[in-house]
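Here's the structure, in structure tokens; my notes come after.
For this view, one protein chain was removed and the others were kept in their places.
A, B and C label the chains in the order they appear, each numbered from 1.
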Amino acid sequence: MRFFSDNAAPVAQPVLDAMIAANTLDTAYDGDRWSQSLDARFSEVFETNVRVLWVPTGTAANCLALAALCPPDGGVICHAHAHINVDEAGAPEFYTHGAKLMLADGPGAKLTPHAIETLAGAIRNDVHQVQPRAISITNATEYGLVYTPAEVTAIGDVARARGLGLHMDGARFANAVAHLGCAPADVTWRAGVDALSFGCVKNGGMNAEALVFFKTELADMALRRRKRAGLLHSKGRYLAAQLLAMLEDDLWLKNARAANAGARLLANAACARLVHPVEANEVFLKVTADEAARLRGLGFDFYDWGVGEARLVVSWDQAEADIAPLATAIAAL
Amino acid sequence: MRFFSDNAAPVAQPVLDAMIAANTLDTAYDGDRWSQSLDARFSEVFETNVRVLWVPTGTAANCLALAALCPPDGGVICHAHAHINVDEAGAPEFYTHGAKLMLADGPGAKLTPHAIETLAGAIRNDVHQVQPRAISITNATEYGLVYTPAEVTAIGDVARARGLGLHMDGARFANAVAHLGCAPADVTWRAGVDALSFGCVKNGGMNAEALVFFKTELADMALRRRKRAGLLHSKGRYLAAQLLAMLEDDLWLKNARAANAGARLLANAACARLVHPVEANEVFLKVTADEAARLRGLGFDFYDWGVGEARLVVSWDQAEADIAPLATAIAAL
Amino acid sequence: MRFFSDNAAPVAQPVLDAMIAANTLDTAYDGDRWSQSLDARFSEVFETNVRVLWVPTGTAANCLALAALCPPDGGVICHAHAHINVDEAGAPEFYTHGAKLMLADGPGAKLTPHAIETLAGAIRNDVHQVQPRAISITNATEYGLVYTPAEVTAIGDVARARGLGLHMDGARFANAVAHLGCAPADVTWRAGVDALSFGCVKNGGMNAEALVFFKTELADMALRRRKRAGLLHSKGRYLAAQLLAMLEDDLWLKNARAANAGARLLANAACARLVHPVEANEVFLKVTADEAARLRGLGFDFYDWGVGEARLVVSWDQAEADIAPLATAIAAL
Partner (left out) sequence: MRFFSDNAAPVAQPVLDAMIAANTLDTAYDGDRWSQSLDARFSEVFETNVRVLWVPTGTAANCLALAALCPPDGGVICHAHAHINVDEAGAPEFYTHGAKLMLADGPGAKLTPHAIETLAGAIRNDVHQVQPRAISITNATEYGLVYTPAEVTAIGDVARARGLGLHMDGARFANAVAHLGCAPADVTWRAGVDALSFGCVKNGGMNAEALVFFKTELADMALRRRKRAGLLHSKGRYLAAQLLAMLEDDLWLKNARAANAGARLLANAACARLVHPVEANEVFLKVTADEAARLRGLGFDFYDWGVGEARLVVSWDQAEADIAPLATAIAAL
């Protein structure tokens, strides 16, 4: 039974059905009726006028956003454990043409206004030092923690005060919103976010993520860069259809709630072992190598996370019945 | 009735079925069994040991190939009308970090050894001038002409003699091979090609192209660059499945033959008007604005191509019955 | 006797003296009093408020200017024979992060409004094609022709109408102004030029060129990029001193007039052989290989320029007595 990641789960049936339904003729690239309806549909969800681009991966969404917010000679403040720094193979540097990631720390991979201020405040404003131009935060974070609207707003305030753009990597944005129970707007543009990588693939999509610009004037440049990066599919309707299907009847929130609930189940069985609070669909446990081996011996599949820790991720499609045995096994360690 | 491009046609049913069949759990990225079988499957088709990467677009395939063959300070010799120069929004420059496209001419968007030699021979070998490092040709070309094995071999010989890499943009490679009736190997590695963009999307795929390295030592770097470009899907099996389905029972050749035959139908009806010989699935006609308007009035959809010309493209899924009315209409102009 | 280029001539004594005079202590980088006075001094020369950066080479000046005027996904329209295209080793692509040089033709390496309009007009305004964002012209051109104020104004009008920036490569700007006898302003900002590479090295400098921004808001970004390109000397005063010395008592114009006059001497002796009108300090002659050999046999050093042509360049320091023998020899061929 897999708990190694949510990024390999199957595609949700409504998403697949929408793709099949799109298997007809329409205009190429993003001229089709599915792609053309994205702006309006996401504008409803976010209660403001947004511009939306489909892209095939979260890395692409993140990096197009960063390139729109940060010039080649600038810097992007992010957490040292941020996906853009650790697991994107230098894609931010590629897309931004060499901007520098400026690394801050904070528990649970969360940035704080203080950490940002400390980092930015130590940079001399001269031509010798790279100047920060943007901040990137991840919600939910790499460790499954969720920024609240108040927390994002506090960071958004720093961004505004310093003239920095604010990007949110929302590979697990649905899990964050499902946890918060707030309006998507509350934790994004109302809190100062300029661009959001709205994740779908981990949440039941196949190969479409949405890059959402709240600062809509950035979209035109991103459209050019999307093509220039080889990301403009000629049959874009199959990506747009995925995104629309995820929004239909709040499938994105339903799937995320299911995954979060599964993680909660595990967390409840493992309270004393939790490395981080469990707010989304990831559970980090303290386990010895022996304990980890025992769980694997029972057929549970997961990643070690450094020494003495394990990461368990619950996917949208895992039923309580699938998860309960692991919860039991953890409790029995 | 559409004749504007083959890039918006539906996905072939076997391809879609293969994607649906892949809708189960497997390892992420390219660790799944579909992705893992690509090298072997393509090695059979090409009768030699190849390395294969799925990518979502032809631009991505082309530009990863160019980045593998040409350093940032080098140049890529290509036809002035090549897709990489005209319609990829600077993606070659992006992926290669600023290599220069060096433009040659030739009828039907075909490069000749002579044109390459003339261009390369005029470059001083000093540090002031960009030195060519690769050649890129398109088969079938942007105007639907097909390089024969002998023609590619002649270019491959120039490439070897000058120490240049050789890339083939095969967005319509299937159409070329279907026209030639030769082994795929004959018009690629046996003729000196180092890397091939093997197109599927225009030929019944959804969003997967294959980047095939005959010079297999280039693949490792390309794997890193694929991730760095945000092209590494976490659910890569849906791309690999498309490619495998295209190869199954020679679907790729069947589809291409159908499209080529449709174009032949049109060409036969329009002999006196042909701008280029019709060898693949594209037909370029001399038509007046008035004639073009008349065809459109009858419901036929196509692009103008400069002044006094029109481009008609036949897709894999268009039956003879769909095409015959246009042939009749052209003949009746 | 050398006529191969003006780029190897000695440094003019007043320039060298100014450098020696600067050999005292001052603030590093461009904080010294020489560097700090550049804006004011050039503003006088150009009769408007300008921002000026010293850089060590003409390529650096050109490419920092292009990077300020053109984003990575844009294009720069220039003549196919422009130095930035032919002899800068891809530096424009490096500094702009991959912008595309868009090549137009025209006699004597001069761009015309018509050529620009034709080129730009053929580009579709969509995301598939690189959009022009700037124009670069060279005055005097690579073939020694000089754009008049009216000619630059006509190009400036096209630039404004199309929203393009306008850069002038003035490696031999002094020679152009000396020929025109106009105010420097007339052939630059009054004619629509946004940024000028003001050349000194070919005209008696050692290793300082001035990048002059008429569109002054571009300078701050260029200052950052200058440092980022490794061009910010820690002892910048030795570069600033060169530039100031060149402006002192119009040394730049005196030197240029001398070089132009020398070229005129040669031109008068070679009327029937001239490939281009001689307006600056370069003379292009039709000569057979045999004739070229004879001239070289007499001790004259110059470059062949294609087949059957030779290029003679007169430097600022060559006295009439040095040049007369060549004039005589040419007349005697």
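Here is the rule we go by: a contact is a pair of C-beta atoms (placed from the backbone, for glycine too) under 8 Å apart; a residue touches a chain by one contact, two chains touch by 3 or more.
The structure presented is a predicted model; accordingly, all values stated were derived computationally and were not measured.
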Touching the absent chain when the full complex is considered, from C:A185, C:M206 or C:L333
C:M206
If I consider the whole complex, including the chain that's not displayed, which of B:K227, B:K254 or B:R311 touches that chain?
B:K227
With the full complex in mind, choose from C:H81, C:K100, C:R133 or C:H233 the residue touching the hidden chain.
C:H233
Using the definition of touch stated at the top, determine which of A:D32, A:D73 or A:D169 touches the missing chain.
A:D73
Out of C:P56, C:P149, C:P277 or C:G308, which touches the unshown chain?
C:P56
Go through chain A and note every residue touching the omitted chain.
72-73, 75, 86-90, 93-94, 96-101, 103, 127-130
In the complete complex, the non-displayed chain touches which residues of chain C?
2, 5, 7-11, 16, 20, 23-28, 32, 55-64, 88-91, 94-95, 201-202, 206-207, 224, 227-235, 238-239
Residue numbers in chain B that touch the chain omitted from display:
71-73, 97-98, 127-128, 131, 221, 223-228, 232
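Going forward, only the chains that are shown with their structure count from here on.
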Would you kindly state whether over half or under half of the residue numbers at the chain B/chain C interface are used by both copies, giving same or different?
same
Most distant chain from chain B, judged by the mean position of its C-alpha atoms
C
Between chain A and chain B, what's the gap in Å when you average each chain's C-alpha atoms?
34
Rounded to the nearest whole Å, what is the centre-to-centre distance of chain A and chain C, using the mean of the C-alpha atoms as each centre?
50
Quick one: report the Å distance separating chain B from chain C, using the average Cα coordinate of each chain.
42
Within chain C, the set of residues that touch 2 or more other chains is 72-73, 97-98, 127-128
